[in-house]
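First the structure, in the form of structure tokens, and then the observations on it.
One protein chain is absent from this view; the other protein chains keep their places.
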Amino acid sequence: MKKKVTTFYDVMEARGISRRDFMKFCTTTAASMGLASSMVPQVVHAMENKPRIPILWIHGLECTCCSESFIRSAHPLASDVVLSMISLDYDDTLMAAAGHQAEAILDEIREEYKGNYIVAVEGNPPLNNDGMFCIVGGRSFLDQLIEVSKDALAVVAWGSCASNGCVQAAAPNPTQATPIKKVITDKPIINVPGCPPISEVMTGVLTYILTFGKLPELDRQGRPKMFYSQRIHDKCYRRPHFDAGQFVEKWDDEGARKGWCLYKMGCKGPTTYNACSSIGFNEGTSFPIKSGHGCIGCSEENFWDNGPFYERLTHVEGFGIESNADTIGMGVAAGTAAAIGVHAVASAGKQLTKKDAENT
Amino acid sequence: MSNEHEEKVLSIYVYEAPLRLWHWINALAITVLAVTGYLIGSPPEAMIGEASEHYRMGIIRFLHFGAGYVLLFGFIGRIYWAFAGNEHARELFVPKMYSILWWKELLTELKWYLFLTKEPHKYVGHNPLAQFAMFFIFLVGMVFMICTGFALYSEGAGAGTWSAVAFGWVRDIFPNSQTLHTWHHLGMWYLLTFVMAHVYVAIREDIMSRQSIVSTMISGHRLFKDDRP
Partner (left out) sequence: MSTTPNGFTLDNSGRRLVVDPVTRIEGHLRCEVNVDENGVIRNAVSSGTMWRGLEVILKGRDPRDAWAFTQRICGVCTGTHALTSVRAVENALGITIPKNANIIRNLMQLTLYAHDHLVHFYHLHALDWVDVVSALSADPRKTSELAQSISKWPKSSPGYFADLQARVKKFVESGQLGPFKNGYWGSPAYKLPPEANLMAVAHYLEALDFQKEIVKIHAVFGGKNPHPNWLVGGMACAINLDGDGANGAVNIERLALVGSIIDRTIEFIDQVYVPDLQAIASFYKDWTYGGGISSQNLLSYGDVPGVANDYSASSLLLPRGAIVGGDLSTIHEVDLTDMEQIKEHVTHSWYKYPNGEDGLHPWAGVTEPHFELGPKTVGDKKRIEALDEEGKYSYIKAPRWRGHAMEVGPLARYVIGYAQGNPEFKEPTDKLLRDLGLPLEALFTTLGRTAARGLEASWAAHKMRWCYDELIANLKAGDSATANPAKWEPETWPKECRGVGFTEAPRGALGHWIVVKDGKIDNYQAVVPTTWNASPRDAAGNIGAYEAALLNTPMADPEQPLEILRTLHSFDPCLACSTH
């Protein structure tokens, strides 16, 4: 049985929002996505005609920071997203129902909206212990994930947990926590990494899908290009200090108070793809570097094992404590130099005996 | 190889000018790359004043990238020369690993370095041991540094630039950019180890072997110190 389709505009109208305000909303939405004003009619059309798409938001091994980030969204407001843009039919963090009343919703949506719903995953499944390091409704989260994704239109992998494994996948990954892309291989997957991702990046991905009726263009790692194609460093406002060679050398030193570059305090901005230095967090209030702390690379695969966070050069496993590319390299170079030295002395000795032999 | 010289030739023109030119330009480029690369990883202490008055890190990186381009184009030229030049111009790229004799000579040369033989054989081009090191350490290291270097470069240059098109795939081999940096950095020490050994051996052989070495890479002529086989 197909229910009456309610469009985004219906709901806006129901909320007592005037046509004029609705148009304004479409214009700002288009602008916030970097679209030319000529695209506004297209946005309006989409908003007027699209039904609210059901979203099933499921949780694996995670910390719920992604949900928390999501509700921080300012444009669009999280309340507008949840009540007017999508139909958040399942989300264990916010939903009224619990237990079997909650589980029933998953089955219902899967049937009723076959191929037309989106699965949003926060966290990831552990594979060790038959998946039973994360149990939902008495079964492994892995089972739930596979089942719910089967008839989905697409899967959105929220945050570093779902896209890359994040903290529970850091060495030695005791639960064998595994990113969604390695488990679900037959559906389009949109990876939205970050720990957490920026609120407006999260809602922006959804707004884009709803507005244009298609998935955003993804890069080779499955991330929307519109938010992940440049590094923090490429748009960092401290970049002039980097180029000048003006670095914070110690916490709270003169450079720190002047907002110099945090490279030598271990900033991973040069190796991190994310939109922090352009969009910012909490309605643009700040982002890590703006508040004096280096980027720890939280949207990058494996970033927990690329530490330490306060050193520029990554520690390399298996070479003893505190070894990085330079200490290892210098060790090898010193070894080589020593070997050369010994060899040179031996060669000199040989040369002399040879000369002696020739002379006698 | 050594038996080629029974006709008692004391001087042969082995390394043609382009090869020699490349060798020294390449050596210079690597020196600049290593110094600036090290400084990129561990920059010098900060300085005072307005950011706009300084461009120290910018200059370090500019020199690195400049030398990187020199390295790349030099290498392309060197590959061309492997086709255009004499037979010794090909030795670097195609060690005769299919030849049993080559392996035997490699062993002889190894024994010479381990002080197990009294006298080395004579070689017109590179001896097999040198070839082995140049192929497996130098050549592999060079290709690795060029690939990883330009992959890193493409991150800043941006999508669609030639370096992204040509070397973007390298970035996918590594889990993330930080790891790529680490490997590029380790590659530097790998190459530097080769250079240390290479320079030592070049000078040692110049003194102890039966042929000229260092001057050969300058003049191109191989001079033999004796006319025994």
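Just so it is clear, A and B label the chains in written order, and each chain counts residues from 1 on its own.
The rule we apply is simple: a residue touches a chain if its C-beta (ideal position, glycine included) is under 8 Å from a C-beta of that chain, and two chains touch if they have at least 3 such contacts.
None of the values given here were measured: they were computed from a predicted structure.
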item: Shown chains touched by the chain that is not drawn here; value: A
item: Residue of A:149, A:168, A:207 or A:221 in touch with the missing chain, whole complex considered; value: A:168
item: Chain not shown: contacting residue from A:83, A:127, A:316 or A:330; value: A:83
item: Options A:95, A:153 or A:340, residue touching the unrepresented chain; value: A:95
item: Absent chain, residues of chain A that touch it; value: 3-4, 6, 10-11, 13-16, 52, 54, 59-69, 71-74, 77-79, 82-83, 86-89, 91-105, 126, 129-130, 132-141, 166-168, 170-175, 177, 195-196, 199, 238, 250-253, 256-260, 276, 281-283, 285-293, 296, 298, 304, 307-310, 321-322
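Keep in mind that, in the parts below, only the chains that are shown with their structure count from here on.
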item: Rounded Å distance, chain A centre to chain B centre (Cα mean); value: 40
item: Chain A contact footprint on chain B (complex, rising order); value: 38, 41-47, 51-58, 60, 113, 115, 155-156, 158-159, 168, 171-172, 175-182, 185-186, 188-190, 192-193, 196-197, 200, 204, 207-208
item: Parts of chain A lying in touch with chain B, wherever the complex brings them together; value: 220, 225, 229-231, 234, 240-249, 255, 260, 263-264, 268, 270-273, 297, 300-303, 306, 312-314, 316, 324-326, 328-330, 332-333, 336-337, 340, 343-344, 346-347, 350-351
